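The complex appears here without one of its protein chains, the remainder shown in place.
After this line comes subunit A, so read on.
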Amino acid sequence: MKRKMMAVILAASLALSLTACGGSGQKPAAEGENTENTSGGKSEVNLRFSWWGGDDRHEKTLQVIDHYETKHPGVTIAGEYGGFDGYLEKLTTQLAANTAPDIIQIDYAYLEALWKTDDFVDFTKTDAVDLSDISQALLDGVTSTDGRLIGIPSGINFTVSFANKAAADQYGVDLTKQFTWERVLEEGKRVHEQDENAYLFYSNAINRYIFEPYLFNLTGKKLVEDDYSLGFDRDSLIQTYEYVMELYENGVTQPYDDVVGIKSTVENPLWLNNKIVFAPHFSSEYDPMKASLKEGDLVSLVPMGDSEAANTGIVMRPTNMIAVNAKSPHLEEALDFVNYFFNDPEAQRISGMTRSVPATGSALDIVSEEGLLDDGLKEVLKWCEDHKGGQGQNVISTNTEIETIENDVLNALYYGELTPETAADEFIKLMTKKVAELKESYQQ
């Protein structure tokens, strides 16, 4: 009996598998027609909008879409959203196969690669999206050397030091004075002497928040200049590496061994237990940083370093760029949505701070009025603008492979495989090679 049943089931599933195999020729045609009907019809327009983010951004962006749909009957926009992991891989696959969404959120780090393609609408060539409310400096920062603007920044990201008031009070650190490089050393020694488990600061990216700004303060140049020449010399490199080692040797910052496994400050037990006074970060990390401490304990400070230098090393860069797929069958509607997304007061109000500090002036006013933008953070933003924020960076220097080189050399230095002198030689050697490669691939 049992065997018979088995035979029947197996035979049935066999038949099914055979039809599935055989039918594969016809099915897609039917499906293809189907999509044609819905998207190619007269009044119905279906757009796709992809972005990455957390729950809050998902929710608010869907609300913005809903609001647009009620005002524009006949247009439906499907959100394709998720986390940041795998986003670029999926996007490049889709672009290669012409299945990319109509409206696409892209990251600053993708720009260099995406500029080489013709996949996106150049916003300087169309009037459909009003850019007058976004500062020219910000737009210049994401415009390619040949003058194309493929993504409109929806937010600004800048360096800010997030401090823990409870820890500062406990170790008697004055948060009102700016942390110059000398003061970081002095205060750091003092904190570590009081409690050997306490440190003045912790950073999940020493290269970005210490190595680069310190070096830039010395040289006054960009890491890689716009003409692909190196913006640093051996002596300033040695001095920078010596400073970094001094920070470790004096217990100013947590030993590298202890933090290798930690991805972000909010996962650092010492930070959560009030043993770390401050952590340099990008402003976009404000929400998780605030949530990690007791209400009212998070204080936003201006970035460390020499604020009067020719290159202050303060990062100010556009973030969460919105791009439009040049091959979209509904370009007009897609551009109209993007215009609405940036300039409609209701859309700005709903979005709030979900894509960092907003890039448009009117949206910035709205988040300030509604109390969404913390006053301290707003002051830091103002301070960064006044201290040449963002002027010492360019897209070439933020290449991820360059970042890997910076970190590899810093790690070898930390573990004593290199001295500051040999580290400087090694860095110059690796960078010369990498930059030559980058230059070559750009000219192709």
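What we mean here is this: contacts are C-beta pairs under 8 Å (C-beta built on N, C-alpha and C of every residue); 3 or more make two chains touch, one makes a residue touch a chain; residues count from 1.
Keep this in mind: contacts and distances are computed from a predicted model.
Participant: Choose one: "3-isopropylmalate dehydratase small subunit", "biotin--[biotin carboxyl-carrier protein] ligase", "Carbohydrate ABC transporter membrane protein 2 (CUT1 family)" or "CbbX protein". The correct choice is the protein name in UniProt for the chain not shown.
Facilitator: "Carbohydrate ABC transporter membrane protein 2 (CUT1 family)"
Participant: Consider the whole complex, including the chain that is not shown, and state which of A:58, A:72, A:349 or A:388 touches that chain.
Facilitator: Residue touching the chain left out of view: A:58.
Participant: Could you tell me which of A:98, A:132 or A:176 touches the chain that is not displayed?
Facilitator: Considering all chains, including the one not shown, the answer is A:98.
Participant: Quick one: say which of A:217, A:240, A:254 or A:268 touches the chain that got left out.
Facilitator: If we include the chain that is not displayed, A:268 is the one touching it.
Participant: Considering the entire assembly, which residues of subunit A contact the chain that has been omitted?
Facilitator: 3, 6-7, 10-11, 13-14, 16-17, 20-21, 24, 27-29, 31-32, 35, 48, 50, 52-59, 62, 78-86, 89-90, 93-94, 96-99, 101, 264, 266-269, 272-273, 282, 284-285, 287-288, 290-292, 356
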